[in-house]
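With one protein chain held back, the other chains of the complex are shown just where they sit.
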């Protein structure tokens, strides 16, 4: 780590990997120095677009390089924990896309490796870095709304993923709600002590045939006594719907969706505005840049990242609890599904 | 019932009775012809304010009068069913404040008497007649949002009632959530098939000492497959918070709170507006007038009222189910608590 | 004036007369005791609807009655000043619909009669009593926005009146902008020292053929140094558009239109709400009731009305100045058109 610039290597050059590559390229405090992907043509394309010369199909090569300070793990979920372990042993800091894994034992193995090596780990829960969510968190943390009593998270996708994706997604609670579990912990600053799920197949019967659901409300009880709900749908025809509200003893804070512009049109039918942003890459564009900047700063300044290994693990436990609550039709406490 | 004017008698002259008296006085299709209250000074005061000459402490006198077509029952809840039965036997139509009663057997007795007499009965679920709720119901009924998948009701009072009231209220679910159970049935046009409650004492420990709760989320499953939540708090410091959202296959419809004006002030601290209306009499002023007009029209035109005996009973069942869910910490189906 | 109830007689039973009759009927502090209209069938109809027994075609009969404390003048504009003079001489207080007249000499005659008799006069500039406008006025008067620098009034009708009306209207500035001149004086608490008009025929060529305009911006200079604009159109296809903004040294206050409900619908085309209220009787319903209540209170309590004779005259002067500015294509000071 020469000067104050962090040398990063990217592992995995799919959609999200390229977003991170582009953001790193614009940062003054970081430099992308290597790219690994088993798909070599994808790796080369991504490298060319970002002025990176070192390209490999074997990520371990990058881990062995002295010129690499940290890795950004954007490969498929099933490779996350082993790459984290390898990186930690090589003394590299790790930014890893969510979810870290669905298996708690494997997660614990990876986190132990990180601890043993004393490297930094940050998980890609980018929504924490969104301006709206930051403002809500600040209102809660600063006591602007007093003691929190109620939390509501609405989190609806514009359209369901293809069946092929659903099959390997781990189910709606581990694929989609996991973001909201993280958001719930982040906004409230308190752990979830119980989960109850009510879920249905309402959007697409094919999803039901695959054993999954597409519409759900997850009820949360927090250790601080607050109650929360998470509203999920795989299909909001008007676009990406992401809103939160925290209600407390001294008031309430809530957010609205993000629109392409603040323009309103009145005609003889209605007063209307264009639909909110429809694609998570547009909606959360700035949060992706902010989370990477935050990771780079944390490593450079030698302090804890804002999304830790514990933050990687807890939502997986809640996702497993949610699945069991759905299966057994009863409230479930996290420790019932924890190992 | 001479001409097309309905002659009404009022039984009970407390706050809500006086609201109805005032609204009737302004209607061209109705006339307030008698007032009964065991508190004679209250009855006389209300009569004077509305130009009514016939005043009695004994409501049965009014039921025996040929000049009375219908009664408006605003006495205490424990008197509702017996007055309804008396009125029905006397051939008088009945408008009765909610809740009709907390005892299902007594409710069934009153509804049987109404059916036997062939008179009309309307229950004072005034919120159905609010412009916002009417618009949401229309959007759902007309298919503007497609098949409903999710419902959210936020229903928070500005401040908790006194302990004396809490003691006799029947508990939060029968006192406060009962309105929202009615709203849920009204907006969705579907019956609730299961209830799960998560509730806490967060506002005032005194409420907890009385065995009641002050903060709750009630999760509903509907027969049409939709999922709903009701968010209740006894204390929203910013005022009366009443919002609903129905999300469906073709879109979403939602309402905002009612403000005293549509004025915004920007200064060097914030862009702000004054607090929403703080008192249910202000917030729902027009809905009280509209529900009475609707009752009068239904009777004059000889058709079913818009809030029937069945609508009086169903929310009580749901309130009992909610209480049991809270007590037993598990999802409860309405038939478990029905007789 | 027995007790604390004001006995009012209504002169003129057109649309606005009936609105006032209905509002008076609902007031506890006033009583409608007589109705006059040369159109006797209209007078009788209005009387029947409001429980008034005394009906005449000759308003002077009512002026001569001891049972009448005040008159509400809703007859055609050309009769206003003579009725005011007659009423004043008879010692009756007067509520008179706007405009008082278009002729400054006649106006001065009427105001002199009012002064000589020592009766109260209030002019029907109802918009002053609207909750939005009251809130803006309060923000300005209380210094919430500091010293006022800029004022904007948007005042657009849903559709133009018929040609017959345009012909006798006195022109757009005296018919439509006159309300906004009053609003400008009310909101700013300062007199207008200069007017400049830019006006066009954009909505309907027929209006142009009658020598009038249908689209205008009127620029105002105030004695306090502030600058204002009034935006008028005879046709806003989306409904009645009435918004104001006052910008000052410490901030800005502005109002939005009034909607039938606070309901928003999101579908795959837009996020929209229903059109704002389309009819001035709906938009300003409460302000009509409030202005009459204010008049009754002022008389009963023996204090100045909130819209005085001076407030009746000033907007007429400004309307004449606006017309001259338009005709001569130059800024005009009020004293140029005053007598």
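Note that the chains are named A, B and C in the order they appear, and that numbering of residues resets to 1 at the start of each chain.
Everything that follows uses one rule, which is that a residue touches a chain if its C-beta (ideal position, glycine included) is under 8 Å from a C-beta of that chain, and two chains touch if they have at least 3 such contacts.
Being a predicted model, the structure only gives us computed values, none of them experimental.
Here the missing chain is touched by one residue of C:236, C:265, C:292 or C:314, and it is C:236. Per the touch definition above, the residue from B:237, B:262, B:299 or B:314 contacting the chain not shown is B:237.
Touching the chain that is not shown, out of A:110, A:145 or A:275: A:145 (per the contact rule at the top).
Residue B:273 is the one among B:26, B:273 or B:329 that touches the chain not shown.
Seen from subunit B, the chain kept out of the figure touches residues 236-239, 259, 266-276.
Interface residues of subunit A with the unshown chain, by the touch rule above, are 26, 28, 49, 131-132, 134-136, 139, 144-145, 250-258, 260-268, 274.
Touch with the hidden chain on the side of subunit C covers residues 146-147, 149-150, 152, 156, 196, 198-200, 202-203, 215-217, 219, 221, 225-229, 231, 233, 235-238, 241, 247, 249-252, 329-331.
As a working rule, only the chains that are shown with their structure count from here on.
Put simply, subunit A has to spin 180° for its C-alpha atoms to lie on subunit C, with the angle rounded to a multiple of 5. In the contact between subunit B and subunit C, the residue numbers used by both copies make up over half of all numbers at that interface.
Summarising the inter-chain layout, the chain whose CA centre lies farthest from the centre of subunit B is A. Each chain gets one centre point, the mean of its Cα atoms, and the points for subunit A and subunit B are 43 Å apart.
Measuring from the averaged C-alpha position of subunit B to that of subunit C gives a distance of 39 Å.
Residues of subunit B in contact with two or more other chains: 250-252.
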